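Here's a slice of the assembly, chains where they normally sit.
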């Protein structure tokens, strides 16, 4: 997936219903060379929730995002960002996950975004 | 803004409370070389709603996104994408815009996403 590769997303943890991704900060995804735009933060959030949904999907079932919402809680400033997706409800056709994004710095981690992701199984 | 430049966003139309952006399709923003990921579609939606809000902001006031939601209505397949932001309510501290995204092909245009964007004036 070219866009995932471009963002530099790397799995950090996978368990049934839960996935952690790491995304490095880079000037290309910022609006001022430092703080990351809302777009890449939303992309990380969507991937985290979507990947968490995939961990519970039956083999061979393809899921695609039908909606995601992004609440930005603090400026997206950090050396890298942790996206954590966690399934709340996995149905036959729709799966809903919450997703949280944390900024990682040498002083620790701080939550900067939260949202919900809904995935649908391809018919 | 490096990320806006990387996405290739270009203004197509600006009026008070309304902005249209064009975003070209490129393999780098797809998940399979063809259909654009939810992330860049959300970014286009956020920029469109946010820019519409800026057209109504007093001079010198900086706005930043505090939330956006993205409903994906159809696969993001097209030669380029039109993002249309339209302010619904402009308050002193918060501005809410709706934003719609259309896929453009040689057969016409089709709406592929809708959502809402909330911007806050910097304190």
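Letters A and B name the chains as they come in the text, with residue numbers starting at 1 for each one.
Just so we're on the same page, a residue touches a chain if its C-beta (ideal position, glycine included) is under 8 Å from a C-beta of that chain, and two chains touch if they have at least 3 such contacts.
The structure presented is a predicted model; accordingly, all values stated were derived computationally and were not measured.
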| item | value |
| --- | --- |
| With 2 copies placed, total copies in this complex | 4 |
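The working rule: only the chains that are shown with their structure count from here on.
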| item | value |
| --- | --- |
| Rounded Å distance between chain A and chain B, as computed from the means of their C-alpha atoms | 20 |
| Complex contacts: residues of chain B adjacent to chain A | 1-4, 6-7, 27-33, 37-40, 42-43, 46-47, 50, 64-72 |
